[in-house]
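A protein chain is absent from this complex, but the other protein chains hold their places.
For reference, chains read A and B in written order, and residue numbers begin at 1 within each chain.
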Amino acid sequence: MEQSIDVYPEQKGLGGMWKRINQQGKMTTLLLFLPPALFLFTLFVILPLGEASIYSLYKWNGIGELDNFIGLKNYERVAGHSVFSSAVVNTLKIVGVSLFIQLPLAMICALCVYQKKWSNTVFRMMFFLPYILAEVVAGLIWRFIYDGNYGLISSFTEFFGLEPIFVLADRGLAFTAILVVIVWKYFGFHMMIFIAALQGISKDLIEAAKIDGASTLQTTLLIKIPLVRHAIVLSVFFSVLGALQLFDLIMPMTQGGPGHTSHSIVSYLYTFGISRMHIGFGSAIGVILFIACVIFAFIYQNTFMNNKAGGKS
Amino acid sequence: MAKVEFHQVHKKYDQTAHIVKGIDLTIDEGEFVVLLGPSGCGKSTTLRMIAGLESISDGQITIGDRVVNDLEPKERDIAMVFQSYALYPHLSVEQNIGFGLRISGEDKATIRRKVADVAEILELTPLLGRKPAALSGGQRQRVAMGRAMVRTPSVFLFDEPLSNLDAKLRGSMRSEIRQMHERMKRTTVYVTHDQVEAMTLADKVIIMNQGHIAQIGSPREVFAHPNSKFVASFIGSPTMNFIDVQIAIADSGQLSVQLGDTQVPIVGDYRGQAGAVSLGIRPGDVYIDEQSGPFDAELLSYELLGASALCCFSLQGQQINAEIDAAIPVKVGQRCRLAFDLEKIHLFDTHTEKAVFTPQITI
Partner (left out) sequence: MKSSVLSDWKRLCFLMAVTGFVMLPLLATVLGGFKSIGELQTNPLGLPQSWEFQHYASILLDKQLWVAMKNSLIMSLTTLALTLLGGAMAAFTFSHIRFVGKRYIYSYFMLGMMFPFATGILPLFIKIKDMGLLDSYMGVIVPQVAFGLAMAILLFRSFFEQLPAELFDAAAVDGCGYSRFFFEIVLPLSTPILATVGVFVLVTSWNNYLLPLVVINNPDLYPWTLGIMQFQGEHAIAWNKVLAYVSVSVVPSVMFFVVAQKYIIAGLTGGAVKG
C-alpha cells in the first residue's frame, strides 16, 4: 500500500495544504462571509468609539486641523457642568422609575394576561402598541396631552376651574412628565418578556404548588416570580441600558428644557456637543457614557447573567 | 472496483480523546459489512471517516485504488443514509432525491429520469411532490435510501438507519435494504448497535470495542466462536452466562471443568493453563436434566417468554440463566440438576479475556 501515497501528489506542498484546509470551500466561505460584517462593524461601531476618546482630548469644531490638544479639560468641563449633573440625576430617576414602577407594572400585567386566551391577546397587543410607535411620535402625542391649553391636562384644570398648567414648561414637572411617558412607552415591552417567561413555566409546577396547599398569591410570589428570574434580570438590563441612551423621546417633548432641567445624557450630548459642533466636548460625554455602560454591563453580567450571557457556543 | 481498505487508521480529537485506535480492515467489493458495537465504540466515527465527514488523524483509507484521506465527500464516490434521514425539509421528495445530481450539474431531464427510476423501485412515485414533513417514518427512510441510490455510488454507507423506526417497520426495512444490496451489488458499510440487524444483513460483521476491532467474521462465526469475552457477551440474546470455574489438566491430558466439588470432563483444544478461567455458556445451552445433570442449582426466578422461559438459577453462589421449554414445570425455590451442552462452552482467560478453548465437535 505504500506506493499509493505516491500516486496522490496533492497531499504534499502548499496546494495540498490549502486543499486540506479548504475542504468543501470552508476557507473560501469564511473569507467571503465574515469580513463584510466585520469591516462594517469595526468601521462604524468600534472605530468611532476609539476616535471619540481621541477627539475628547482636543478642542475641535469638526472643521480644520485637529491640533488644539487640551488634555482632560473637556472631561473637567463636563464634570463641572451643572446641566450634566442634572442629566445624570435624570438618568438615575429613569432607572429608578423603570425598576420600581415600570417593571412591577409590567409584571402584574403579565401575570394577568399571560395565559393563552383570546381576550388576553387583545390586552397584550394594546399594551405593546406604544412600544412599536416611534419615540418622536410618542413624544408628540404626549406633548399634546400635556399642553396646558388643549390637552387632557387642560380638561382637568378647566373642570376644577384651575389655572392652565403647562406641565412641560414647568421646571418641577417637566421631567416627571417625561417619566410617565417612559413607563407608557416601554412597560409593554417588558411585559412581553415576562409573558414569554411565564408561559415557559411547566404547568406541573403550578399544580404541584396548589396540591401543596399554596394560595394563589403564594404561588405567584414563591413559584412563578422566582422561576422567571432570568427574564427579570434581562428586563433590568434593558431598562438600565435604555435609560442611559434615552434621547428620541426628550426632543419632541421638551428638547431638554425648560432651563435644561429635563436632559438625558444623550440629549445633553446632542445639545451641547453635536448641535454646537463642539466635537471634543461631545466626544468626552460619549466616552463617559460608554464607560458607564461598559462598567454597568460588565458588573451586571458577571453578577447576574454569568451562566447565560451572550449565547456561548 | 470499490474495495475499501483501512491502514492503521486513527481518530483523535484535541489530543485527549482517542476514538479510533489503529484500525486495519479490508472490505471486499460488493460485500455487505456491518460495523457493530456499543455506543461510543468508534463505529460511527469509522463510518464518517470513510464518508469524509471526519478527518483522518493518522493512517490511510483507500476506496477502490485511491487514497481518500484528503478527498472531499463528493469526490469519494459514496452515498450515505443517515440515522435521522437528514432530508431537506424545504424540498419535495423529488428535489430531495435529485439534490446531489443537481449539485453535480446534471441536466434536468437526466435528473428527472433517474429520480423517476429510483422512485419506481422504492414505490415512492406517488409521493414525489410531497415535503418530508408529510411522510411517515418508513417513507422518509425510503426517500433517504433513494437519495443514496440515485447517485449509483461505488460505496453505500448507512449510519444506524433503522433506529428511529418502530420494531415492525424495522423488520420490513431490513429486508428492503437487503434487497437493494442484492440488486445493486455495491460495497456497503452499515453501522448499528442492534445485533439482530447485524445478523440478518451482514456478509461480514465487524465488532468494535473502545476504538479497536474486537472481531471480524461472518454472523455465524462471531456468534458460535467469539474470540473474546466482550464479543461473547455482546452477541446473542439473552446474554451469555459467565461463571468462574477451575480447569484441571490430568496427567493423561484429560481436561476437566471444576466448579466446587463438581468436576466435568471436556474435550477440545485448550490453549491456557490449569487454574481459574471464565466459562461462558449461552442460556439456550443450559438444560435441566434431573437424571444426569452434574450441577445442583436453586431456581431464583422464572420469566415466561412465550414458548420458552428464562430461568435464573443460583449455582454454587453464582447466577446462571437458562432458557428452557415453557412446558417444563418448575417452581421458584426448587432445586434442579443442570447440564451444559459441552460442545458449546467457551472458556476465557481471566486476565486477557481472550477465548482459550475450542471444543471438539462430535458428529
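Rule of thumb we're sticking to: a residue touches a chain if its C-beta (ideal position, glycine included) is under 8 Å from a C-beta of that chain, and two chains touch if they have at least 3 such contacts.
Please read these numbers as outputs of a predicted model, since none were measured by experiment.
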Contact with the hidden chain (one of A:Ile70, A:Ile165, A:Ile206 or A:Val236): A:Ile206
Hidden partner interface residues of chain B, rising order: 48, 51-53, 72-74, 78-80, 82-90, 99-100, 103-104, 147
Residues of chain A (touch criterion as defined above) contacting the omitted chain: 24-26, 28-30, 32-34, 36-38, 40-41, 43-49, 51-52, 55, 62, 105, 108-109, 111-113, 115, 123, 125-130, 132-137, 140-142, 144-145, 147, 149-152, 154-155, 158, 184, 188-189, 192-193, 196-197, 200, 206, 216-217, 219-220, 230-231, 233-234, 241, 244-245, 247-248, 251-252, 265-266, 269-270, 273-274, 279, 282-283, 286-287, 289-290, 293-294, 297, 305, 308-311, 313
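Basically, only the chains that are shown with their structure count from here on.
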Between chain B and chain A, distance of the C-alpha-averaged centres to the nearest whole Å: 58
Interface residues, chain B side, partner chain A - complex: 5, 7, 60, 62, 65-67, 69-70, 72-73
Chain B-touching residues of chain A, taken from the complex the two chains share: 1, 4-5, 7-8, 10-11, 16, 19-20, 23-24
